[in-house]
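Left out: one protein chain. Kept in place: all the others.
Note that the chains are named A and B in the order they appear, and that numbering of residues resets to 1 at the start of each chain.
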Amino acid sequence: MSSNLQATDLKSRHILYAVVFVVAVVIFAATTGPAQLSITQVFQATAMHLPFIGRDFHVSSLDEALVWQLVMPRICLGLLVGAMLASAGAAYQGIFLNPLADPYLLGVASGAGLGATVILIFLPVALSWSFNPLPLAAFFGATVAVLLTFILGKAAGSVRNTSSLLLAGIAIAAFFTAVQTFLQQRSSVGQIQDVYSWILGSLATAGWSDVTLILPYVGLTVFILVSMRRLLDVLAVGDLEAQSFGVKASTVRNIIIAAATLGTAAAVSVSGLIGFVGIIVPHVIRLIMGPSYKRILPLSILYGGGFLVLADYLARTVLYPEEVPLGVITAFLGAPFFLVVLRASKRLV
Amino acid sequence: MKLFLSENPSMEKDRHIDKDGDPLVRVTGMSAVRNNSLLLQDISFEISKGHLVGLIGKNGVGKTTLIEAFIEGAHRHIYQGNIEIAGKAFPAKSIRESAKLVAYVPQRPNIPKQMLVTDYILLGRTAYQSYLAHGSSQDLAIVAEVMEQLNLSQFAMNVMGELSGGELQRVVIARALAQKTPFLILDEPTTSLDIYYQLAVLDLLRRLCLVQDVTVLCSLHDINLASKYCDRLVMLGQNSILAYGRPSAVLTKENIKRAFSVDVDLHFVNGELMVMPQLGEEGLSLPDSDLGRL
Partner (left out) sequence: MGRWLVSFFHCFLGADKRGANQLQNEFRSEVSFIRYTYKHITAILCVLPLVILLAANSAAASAKPLVHHRHQVVGSDGVSALVADMAHFGLIKQAPAKKKSFPVTITAGGYKETIPTLPTRILCLSASSTQMLYAIGAMHQVVGVDRYSIYPKSAPRTSFTGYETSAEDYLPLHPDLVILAFNESNMVAQLNALHIPVLVMPAASDIHSAYIQLLQLGAATGHSAAAKQEVVKLNRALQHAASEVGNRANGLTYFIELSPSPLYTATSDTFIGSIFSMFKMKDIANAAGHGSNYPEINASYLLKSNPDMVVLADTICCGQSAKTFATRPGYSVLRAVHTHNVYGVNDSVASEWGPHTLIEFANYLAGVLLKRYKTMRPHSFHVQNRVLVHSEKKSNLRLVLAPAYR
């Protein structure tokens, strides 16, 4: 009998499918872009920069710059940001037991928005510095907003009560947005456009420096979230029962929220606010794979990254040579796909 | 057969020791205070290995508070006194170690409706799983074993929302059993079940004690069922233990009057104790003045 019981953990074939999807998307996005480079050119230009291969393949310097300086960092950043937003979204949904939770729930978005606005309005010159303070300011704003949310939430309600934290998040977000709107109102038209463009989110100007900037945060966050994936399931039975399983619910919540916030803040600081990825990717996986975070979380990381690379591919190709805001693509692509999955799924939502 | 030791009232007062057993759980000087109100006062008792111990008492005297003393967590600070389980101090060094000593079935468990039954029972293995590792086949084998034992195998791939009340109660108990602890506590496991499932649950607990040497503490409403199934009863009065021992010794007319403020008659049917409330005229048991307490 016992041999008949199927393991409910993530099966290696599911990981394999996801990895194949990600690799396929990356190759597709790198080689079929409107730059019309051949697959060999792309591979050679990439290989030139990889360790141990690093030999010259006689790719023209323009093609090489195209592949290595523009397309590749964009794809890598898409993978990181997508993975981060999707897994943070899944984590928040598990923490708050709320299917509508997204990575921007606790004030990350408004805090980062305010941080970015302050730089764009008061220190526009900084954009030309070799060290760009914009991501740092956005990151700082995001973490300050979430910390305030925590302080306010703790003051307002008991430790176990996640709804007081949610309400505090709404209050803080409203406050930060108000400050940001006020600053925006006091500034010039050009600055408003810059702020607005930043808020829409984009990977268009991604460089390797952005990738290396957020890689440590995303890596750490993903590691923490993956190691906590089972505990997210445990939280579904409530704090007291979780404690009887050896899980200190409040500690787990704090660790996961801190990790998810840190990673989201890092992602937002380089890419702006890209919506829908954090809600749609985990939900589609939930609808297909069931509600256990043992499956949702690792798959969200992979499919989230792949999804964003695909969305960004469309953002730069649909109206080539124009750019479409990434947020428009994620919503355009995500919402109908989500509805299809929702309809097709026989599971309870 | 009353084991209420009163030979040395100054030293041994309220020490409820089970002489003929092998003590697995030892509670000493347990008190609980929350918001300046005393919930439990200086409670001490022992539970022998393999016993099914029933916890009875009026609503609000502290049954749930006593049961939650065996869960480590946010409310730990309200308790004073010592608990020892299987020779180890409780709470243990870490919350994970504590979870390997006691498993808990709450009165109204939170049921995640979309979770698979297997996943739910696997939650009981949380304390044994490392954070990063893939789920181990050993945990799965334990879950399979418990499911087979409670006749739940056919529900393995069902979601929790599809189960009936009786099935759910079994699944929750299975989850606690998967924790493989020496001590199991249940908070009113028969509430909201009809008589068939009440008997089924108590049969199951009884069998666990007999066959697997699990020690169980469970609070019960029904005095007759408690007396029929339990090896020992803990009768809780206002904040303290009124009586402890074998059901026949605990369930005296005087104790029941003190614990529940109800006059009862004791009958023996085929050698089994039956507690019957005394019905007065017009079928009323309580004086009119008690109505206000409802």
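One rule holds for everything that comes next: contacts are C-beta pairs under 8 Å (C-beta built on N, C-alpha and C of every residue); 3 or more make two chains touch, one makes a residue touch a chain.
All figures in this text were calculated on a predicted structure; none of them were measured in a lab.
The chain we do not see here touches A in the full complex.
Screening A:27, A:47 or A:204 against the full complex identifies A:204 as the residue touching the chain left out.
If you put the hidden chain back, the residue from A:27, A:48 or A:318 that touches it is A:318.
When the omitted chain is restored, the residue from A:28, A:182 or A:196 that touches it is A:196. Residues 33-35, 61-62, 64-66, 68-71, 73, 124-130, 188-194, 196-197, 199-200, 202, 204-205, 207-209, 316, 318-325, 328 of subunit A touch the missing chain (whole complex, contact as defined above).
Assume only the chains that are shown with their structure count from here on.
For subunit A in complex with subunit B, the touching residues are 1-10, 159-160, 226-228, 230-231, 233-234, 236-241, 243-250, 290-292, 294, 347-348.
Residues 68, 71-74, 94-100, 102-104, 106, 109-116, 118-119, 122-124, 126-127, 129, 131-132, 134-135, 137, 140-141, 143-145, 147-148, 153, 156-157, 159, 161, 179 of subunit B are the ones touching subunit A in the complex.
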